[in-house]
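For this depiction, one protein chain was excluded, whereas all remaining protein chains were kept in their positions.
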Amino acid sequence: MKNRTKLPNIYLGVILVIMYLPIVLTVFYSFNESKISSIWGGFSLKWYEELMGDRDLKEALRNSLILAALSCSASAVIGTLGAVGMSRIQSKSKGIVEYISTIPIMIPEIILGMVFLAFFSLLGLPFGMTTLVLAHTTFCIPYIFMMVKARLIGMDKSLEEAARDLGASPVRAFFDIVLPLIMPAIASGMLLAFAMSFDDVVISIFVTGPKTNTLPIKIYTKMKTGVTPEINALSTVILVVTVFLLFLSSRIKKKQK
Amino acid sequence: MKKHSKIWVSVIPLYIFTLIFVAGPLIYMIALSFMTRAEVFGVVGEFTLDNYKKIFEPIYLKTFAESLKLAFTSTILIILLGYPYGYFMAKLSSVWKKRMMALLMIPFWTSALIRLYGWIIIFRSNGVLDSVLMGLGITKDPLKLLYTYPAVVVGMVYALLPFMILSVYSSAEKMDWSLVEAARDLGASPMKAFLTVTLKLTLPGLLSGVVLTFVPSMGLFFIADILGGNKVVLVGSIIQEQLTKGRNWPFAAALSVVLMIMTSLIIGIYRKVTNTKDLEGLF
Partner (left out) sequence: MSEVLLDLVDIKKSFGDVEVLKGISLGIHKGEFITLLGSSGCGKTTTLRIIAGLETPDSGKVLLDGKDITDMEPHKRDVNTVFQNYALFPHMTVAANVGYGLKIRKVPKETIASEVEKALQLVQLPGYDKRMPSELSGGQRQRVAIARAIVNHPQVLLLDEPLGALDLQLRRQMQLELKRLQKKLGITFIYITHDQEEAINMSDRIVVMNEGVFEQIGTPDEVYNTPKSSFVARFIGNANIITCQRDGRAVTLAVRSENILINDPDNCPYTATVLEKSFAGGMLRVVLRLQSGEEIVASRHGINIKTEVGETVHTGWNPEHAVEVEE
């Protein structure tokens, strides 16, 4: 048995290293003094300084943050209310609406980008922050909805009944009992949604306007033209933000258990 | 408890949003695919099947075939790499399972675009790979791997592998391992026990992984874009091109409808085979 258990571990290790290698290289070369990525020219923060000085990028970062904050808040409200409401109503439309609402995370992103582009121009909406927020909210809703739904299913129904029994009105019971108990699910769903929105490229490219750039769009356009240490630095910034959000999200999830 | 009709209010935003921003656009996409392209710009509401006929033009048919081939190649590789990974992971101790899950979170949730950028650094002429190989004296000249078909395959496999791993893992994790022991006890060889018990019980995870990798791999145009240059063209690339440069939206819509149908077909098969509604391991 002994040497049989070793091989799988080596396999897991090797694949893991390959999975992380590109990420580590990206981060590593963002601190490279030299402009040529395969030559190590010593440690430097100059590419980050350059980023700080770039007005366009600052604007893109600002846009990305606003976009992620707005769409994750909007989807939190819609998704939570929806999940709570759906758990209480008996209706045939329920299953259908639930199915349709999860389509955005089931189909390839490009189709979503395409349909939003076509639909928004049909509606005559001005392309820019508005269309970005609408599109991102749509694909963020399922994350929150599913997290809250799972939590509600796991929640003991008699807790709410106990509150009603002790004199709480339905609204009071919701705010005293249900909301605090689903809060971790909402929070981790929101962080996930924020991360998804913050680093989305495909959908953003289609629904953004000529004047509105987000950080990932900036990176994509730069990447097409070649490799520069600036992209490394930019990617590192996005990675750090995403990883931080993921970390928070999983911390909250763990606490909930 | 008494029925509270007021609770309806809470689902209204979700209903409205879902109908207007999910169902609406999808229905419009289908309608658009039967419309005619206007002379200069925009669409005319004239019914036509031309957009679908156009898919059968040799150049697009070839793209579809190439996309399918790439999707197929990538998916096979993803299964070969990801299935053992998920399977081995499920056999780890619970402490290591948690650690491995945490380590998978970053590749799973961070943008594929950013993760792929590292491959440009590796593949490019005189990049990391070349430097290592040439430094070790294995190759003499740069391999020029960037902007080639293999680079795109590597990119696809790399971008989508985490989905397969998590799908397989979550179904292998739920598996009752004593069944495998029982099969072995009843005289099955390790191979036979694997094929008749393990594979059968982890099939939902494997299939869910296929759903999450096969169709997306036809749409991830940016992988073909940044790792394949203009040498590899996917269905996704054509859709993107038709939307931005070609301005032939009805054709892009028709292509999307075909991709949608393929997605639904694969998900349908998945549901039929596994008898479940939700995809394994998505959450």
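To keep things simple, chains are lettered A and B as they appear, and every chain counts its residues starting from 1.
Simple rule for what comes next: a contact is a pair of C-beta atoms (placed from the backbone, for glycine too) under 8 Å apart; a residue touches a chain by one contact, two chains touch by 3 or more.
Source: prediction; values computed, not measured.
Participant: Just name the one of A:65, A:106 or A:168 that touches the chain not displayed here.
Facilitator: Looking across A:65, A:106 or A:168, the contact with the absent chain belongs to A:168.
Participant: Looking beyond the chains shown, say which of A:111, A:133, A:152 or A:177 touches the absent one.
Facilitator: Of the listed residues, the one touching the omitted chain is A:177.
Participant: Taking the full complex into account, what residues of subunit A touch the chain not shown?
Facilitator: 156, 158-159, 161-169, 172-173, 176-177, 180-181
The working rule: only the chains that are shown with their structure count from here on.
Participant: Where on subunit B is subunit A touching in the complex?
Facilitator: Listed in rising order, the residues are 1, 4, 7-11, 13-15, 17-19, 21-26, 28-29, 32, 81, 84-85, 88-89, 91-92, 100, 102-103, 105-107, 109-111, 113-122, 124, 126-128, 130-131, 158, 161-162, 215-216, 218-222, 225-226, 236, 239-240, 243, 249, 252-253, 256, 259-260, 263, 267, 279, 282-283.
Participant: In their complex, what parts of subunit A are in touch with subunit B?
Facilitator: Residues 8-9, 11-12, 15-16, 18-26, 29, 37-38, 77-79, 81-82, 84-86, 88-89, 93, 97, 100-101, 103-111, 114-119, 122, 134-135, 137-138, 141, 145-147, 150, 161, 164, 170, 192, 195-196, 199-202, 206, 216, 219-220, 223-224, 227, 231-232, 235, 238-239, 242-243, 246, 250 of subunit A touch subunit B in their complex.
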